[in-house]
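A protein chain is absent from this complex, but the other protein chains hold their places.
Letters A and B mark the chains in the order given here, with residues in each chain numbered from 1 onward.
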Amino acid sequence: MSATAIPLVPGGHEQTWHRPSRGRVGMYCLIIGECAIFTIFVVAYVFYIGKSLNGPTPAQVLEVPIFNTICLLSSSVTIWLAERAIERGILRTFGLWWAATIALGVIFLIGTGLEWYKLIYHDGLTIRTNLFGTTFYSIVGLHATHVVVGLTMLLLVLLFTLTGHVREEHSERIQVLALYWHFVDAVWVVVFTVVYIVGR
Amino acid sequence: MLPGWLGVGRLTRFVFAAALILSSHAFAQGPQSTPSIFAPTSTPAIEIHHLSLFALEITGAIFLTVAGLLTYVIVRFRSKGTDDASEPAQIYGSNQVELAWTVIPVLIVVVLFLTTARVIFAIQDAPKPQAALEVTVVGHQFWWEYRYPKQGIVAANELHVPLSSADNPTPTYLKLLSADVDHSFWIPQLAGKTDLIPVHPNDLWIDPLQPGVYLGQCAQFCGVQHANMLLRVYVDTPEQFAAWVANQAKPGVQDSALAAGRHVFETQACMNCHTVQGTVATGRFGPDLTHLMSRDTLASGMILNTRDNLKQWVKDPNTIKPGSLMPAMQLSDDQLDQVTSYLETLK
Partner (left out) sequence: MADQTLPIHGSLDLTPPREGESTWLETLHSWVITVDHKKLGLMYMMLAIFFLLVGGAEVLLIRIQLAVPNNHLISPQVFNRLFTMHGTTMVFLVGMPLVFAWANYIIPLQIGARDMAFPRLNAFSFWLTAFGALLLYFSFLGGAGLYGMGNAPDVTWWAYAPLTARAFSPGNATDYWALALLVTGFGTLGGAINIIATTFSMRCKGMTLMRMPLFTWLLLVDSGLLLVTITPLTAAQVMLLLDRYLGAHFFDTQAGGQAILWMHFFWIFGHPEVYVLVFPAFAIASEVIPVFSRKAIFGYPAMVAAGVGIGFVSLGVWAHHMFTVGMTSAGNAFFVLSTMLVGIPTGIKIFNWVATMWGGKLRFATPMLFSTAFLFQFLAAGLTGIMLSVAPWNWQLHGSYFVIAHFHYVLVGAIVFMVFAGIYYWFPKATGRMMDEKLGKWHFWLFLIGFHVTFDTMHFLGFEGMPRWIYTYPADRGWDHLNLVVSIGGLIQGVAVLIFAYNLVSSLFKGKIAGNDPWDAWTLEWSTASPPPVYNFATDPVVHSRRPLWDIKHPEDPDWKYE
């Protein structure tokens, strides 16, 4: 026997020794920490609903971004399909769904940019205009930053895929990365609800 | 098993007596220069004092019990030199013991919490009687503004309130506001402290039962001269208070002999920050000076109100209170003399 010189071993039956994947644990931890950050910004947003001393108000200038939201939430579906593809080793399908995810994410960002352009130049709402401006741009901006970071990572993976470096044995890592993307989408559900439904 | 268990009660009481004496002037009758929380002379402070003694008894008993046990353990189970190398019996735990020392603390918490909650509601939600004096306190960096809305007077740094008594309660209700950053109003002998937070009015009430001057100071860091934002509360007898109010209500003294000084005051930008009732000086940034000479101290309690101190303050506040927001006005010696003489007439 290799490992120890302990003479008496309890039971004697060998159970399989299970431990979770460290990448997955690490990503869950990161997500928990990020949730805490977003919670603080959500609390600030909710706290200041209706408290601005001057206009414009959300009802006056906000349009519900239905199309944008559908794109972003669909990207969770496409990335899920990509995960299933690489699990089964079908790399071409994986690459296509992965690229679709990126495309949807980019559309979301463009949509956000267009929305901000309208708010700033047509409605005169900036981060310093009033409390609504402050809390709106910071929470939507924080989310958009996370989308940018996510897209950067997704793009890197796409590059590696196109150069043939991504294979079936990387499916665990792909799933860990996809977890982050799912988190970004889940946060959007919360932000969307708070900003465009509750707060308007 | 545990020696001296019965002695814990006596020991506990002794420790409290010692603590009270050490913390000075227990049960003092009136104000003292050391503003001790154990010398209360107003109902909120008295209520807190009683609660604190109860809390001390409980925590003291816990400390003596556990520390006593630990002391016993250290002495009794110390490894002796003559010991063999054998290990003692390995005890891994006991569910009953764990249960016991979970349940007992829970009970203690319940008792202490209920007692505490009662006092919270008694102080915070006390109904305001009709005869209560209302004062609005505005905290500034680094001085105190007092406005008496019903009496129509404005004062600074020295708060005058009437004496109260059990059979004829005349409490003072303070509305706490801030003109800039967070401050905190703390006169230990009269009440616990409450913060002054901008755009967030707070309330505090006192009913001083002994006359005299009570000391305190700002208790929330507010900037460079937080340390010298001192508080003086003058608890006046009804006659004294009425006289004070009457005097404060008068407009500023206009003595034509001091016209030169008044001219300096009004042309050297003093009036931009300070008010003298009945003159063109209506500045609100600094303390109201209409009755400056009715105050014992200057610079919110830092120095006595004498001619020399006043002159030095006007010449350059930063030599007395470095970081004060009042600038040195670069007056010539003559201007300084004149304006000081003028200020000395503002009784």
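As a working rule, a contact is a pair of C-beta atoms (placed from the backbone, for glycine too) under 8 Å apart; a residue touches a chain by one contact, two chains touch by 3 or more.
Just so you know, these numbers come straight off a predicted model, no measurement behind them.
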For the full complex, which residue in B:Thr102, B:Gln130 or B:Ser332 touches the chain that was left out? B:Thr102
For chain B, which positions touch the chain that isn't shown here? 22-24, 33-38, 44-45, 47-48, 51-52, 55-56, 58-59, 62-63, 66-67, 69-70, 73-74, 77-79, 83, 87-94, 97-98, 101-102, 105-106, 109, 112-113, 116-117, 119-121, 123-125, 141, 176, 180-182, 184, 186, 188, 191-195, 197-200, 202-203, 215-227, 230, 322-323
Can you list where chain A touches the absent chain? 2-10, 17, 19-23, 25-26, 29-30, 32-34, 36-37, 39-41, 44, 47-48, 51-53, 126-128, 130-131, 134-135, 138, 142
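In this section, only the chains that are shown with their structure count from here on.
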Could you put a whole-Å number on the gap between the CA centroids of chain A and chain B? 51
